[in-house]
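The other protein chains are all here in position, but one chain of the complex has been omitted.
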Amino acid sequence: MSKFNKDTIIAIHNQETAEQPDYISVGMSACGIAAGAQEVYDVFAKQIKSRNFTIKLRKCGCAGMCYAEPLVEVKANGMPVVTYGRVTEEIAQLILEKHVANSILVNDCVVNIR
Amino acid sequence: MTKVVQAQINGILIRVPEGTTILEAAKQVQIKIPVLCKHPDLPPEASCGICIVRIKGTNKMLRACCTPVENGMEIITHDPEIIEIRRTVIELILSNHPNDCLKCQRNNDCELQRLTADFGIHSESFPTFLRDIPKDYSTNAIDLDPVKCILCGRCVHVCQNQQNVWALSFLERGMQTRISPAGDIQLADSPCVRCGQCAAHCPTGAIVEKDDTGIVWNALQNKEKYCVVQMAPAVRASIGETFGQIGVNYTKKLYALLRRLGFKAVFDTSFGADITIMEEASEFEERLLKQTRPLPLITSCCPSWVDFMEKFHTDMIENFSSCKSPHEIIGVLSKTYYAEKFKIDPSKIFMVSIMPCTSKKYEIQRSSEMFASGFQDIDAVLCTRELGRMIKQAGIDFENLPEEQADSILGEYSGAGVIFGSTGGVMEAALRTAHYLITGRELEHVEFESVRGLERVKETEVEIDGMKIRVAIAHGLSSVEYVLEKIRQAKLNNTEIPYHLVEVMACPGGCVGGGGQPYMVTDELRVKRAKALYSDDKDKEIRFSHQNPYIKRLYEEYLGKPLGEKSERLLHTTYVPQPLYRK
Partner (left out) sequence: MVKRIVLIKDTAATGPDTTRDFYNRFLDGIREHKLLDEIMVVRAADLGYYGHGLVVKIMPNNIVYHNVQNTDIERIIKSTIEKNQILDDLILNEKPKQIKVALRNCGLIDPENINDYIAHDGYKALSNVLLEFTPEKVIDELKKSGLRGRGGAGYPTWMKWKACRASRSNPKYIICNADEGDPGAYMDRSILEGDPYSIIEGMMIAAYAVGASKGYFYIRAEYPLAVQRIDEALTKCREVGLLGENILDSKFSFDIDIRLGAGAFVCGEETALMASIEGKRGTPHPRPPYPTGSGLWGQPTVINNVETLANVPYILCYGGDNFAKIGTNSSKGTKVFAVTGKIKNSGLVEVPMGIPLKEIIYDICGGTISGKDVKAVQTGGPSGGVIPNKNLDVLVDYDNLQKMGSIMGSGGMIVMDTDDCMVDIAKFYLGFCVEESCGKCAPCRIGGFQILQILNRITEGKGKIEDLATLKRIAVSMQKASLCGLGQNAPNPVVSTLNYFEEEYKEHIINKRCRAGKCVALLTYTIIQEKCKKCALCFTNCPVKAISGNRETGYKIDQSLCTKCGKCKEVCKFKAVSKE
């Protein structure tokens, strides 16, 4: 990759903020991983691939709500951004089937919505 | 020009150069702030917390030993709270220190004990918790009792920074913290060179010289033994300190003292120094004129330096003078030449060296060459502090003793011999004789001012017969690095050698600052001790080793010539690389 200058920074900024793709973001700091975030991430990775979802899967750091780890944030289908807490592998399946595929929020798991 | 700062101590205005510590500045207003970990010779460790003072405007208290005075500071050095805190800290230290002062080598000469007395601590406020750490008596020179250690850090500082040996370090942390060689091995298995600077700086009895006074008393009592003694140059200039006399040369009273302790003959190591010079100067002449072996020639009369070189700088072995140290020379001659001359069975002779040095205790069994007479050439070594104790045990009123002479033949020394005790002394003595050996003429001006003094590395140039002789003198083992590196670089780049002759003494100031000398040494004290030796030299009629008539007689009667067959056999040694760690 070539060396950054101010213009590159601005260009990257503009390009990144212009795109607003749907995503699933898994909290993968030490607190999340300790609570099982890696397993949850793997479920998403596997399912997205096998079921040809177009949604982007990404990692993020700790959002501070350590008591509710693993945290998964979903932005999909024009709905508000929803954060699910204490996500297990089963809940991860549900998130994909209900929220991502059918725009239905999963009950008893939402810890934040914005 | 240094800036001057102005402040108040106890309400009195003071002006001191910027950077002056509160501890120093307080002396201006007749305040001696109590300290424990701070040694006047060393930078502050700031570990004990006793020298705290109050600064107006902050609720913290600061350590006087390491806090520089700042403009406008208002310092309070004592008030009831400060004193109470100091007392509490001392009591805390005592709660982690064995309560066996009466049986301690430092009894009555212990900095912690003194503070305890000053603060009138008569009872235990806190229960005592001692650490369970074994003693280390492995070196035969320095005894380590880490339980008595108050972790002031002085020994670690001198060992690592001043001496660059890194034998001692702190291990563990919290209450488990202790001084020990790295890896929790014994000192004898570590890089320790036995210089004893740790012991000389220790405030308590945690590190002391190995006490050999008992061995010597036993020998003196043994009818079978013929006890003889020699004393090193530096001892005469410092023994007075055990009686509060500073910078006084007690040579002749010491001769009398040693006889009264029961020694049959009293020799002077300065005479051995004269012999060392004969051998070493001849070696130098040979290397310089005949290129027999490489230059520079490096002096070898300091056993800690020899040990250091054998451990850390073995590439310098061929540069080392093979000549033994002066007391070993007296030792071997006492059991050969002296024994033959006075028809004494050498196996009966018990030879004691009074030294400023702990390393000499180790040197006497360093290698088989220390048994050149067929017996152990030196049987015991006492350092100055031990002699001080023996004087008191014997109840001798030292200061009022008459003056006596040393025994003839191994006692009469030249001015060159006695200055061995100071840094630059060996160099100066060697140059005096080397000049004669090279040119056949005597020097007009015998004093080489440029090799004297306490600068850690002294480099100078001396002209002998049109030849420019470059010399270097280093003392304190950390100073040697610079000199050796210069030699190495020249070797590596095949450039001209930086020096022809190099003198190294392990202890700062040379032997006057030795590890076996009285406590609380500072540069000021080192200078005073050295001065006592230089004035002895000045007062001597004979100031060249080669002019000493007894030296001439010794060579004529017994040794032959310097570097001759007999000299080589009795007076020279060899060096082998030693491992840094034996475990």
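We just call them A and B in the order they show up, numbering each chain from 1.
Just so we're on the same page, contacts are C-beta pairs under 8 Å (C-beta built on N, C-alpha and C of every residue); 3 or more make two chains touch, one makes a residue touch a chain.
On a predicted model such as this, the values are computed, not experimentally measured, just so you know.
Undergrad: Using the touch definition from the header, name the shown chains in contact with the chain that isn't displayed.
TA: Touch partners of the hidden chain, whole complex considered, are A, B.
Undergrad: Could you tell which one of B:A7, B:I31, B:I75 or B:I93 touches the chain left off the display?
TA: Residue touching the chain left out of view: B:I93.
Undergrad: With the full complex in mind, choose from B:N71, B:S125, B:Q405 or B:T574 the residue touching the hidden chain.
TA: B:S125
Undergrad: With respect to the chain omitted from the figure, which of A:V43, A:A68 or A:I95 is a touching residue?
TA: From the options A:V43, A:A68 or A:I95, the contact with the absent chain belongs to A:A68.
Undergrad: Since one chain has been left out of the picture, which residues of subunit B touch it in the full complex?
TA: 44, 46-50, 52, 60-61, 63, 66-68, 84-86, 88-89, 92-93, 95-96, 125-127, 129, 150-151, 153, 169-170, 172-177
Undergrad: Hey, which subunit A residues sit against the chain that's not shown?
TA: On the side of subunit A, residues 1-6, 8-9, 12-13, 16-17, 25, 27, 29-31, 33, 58-68, 71, 73, 79-80, 84-86, 103-113 touch the unshown chain.
The rule is short, and it goes like this: only the chains that are shown with their structure count from here on.
Undergrad: How many angstrom between the C-alpha centroids of subunit B and subunit A?
TA: 72
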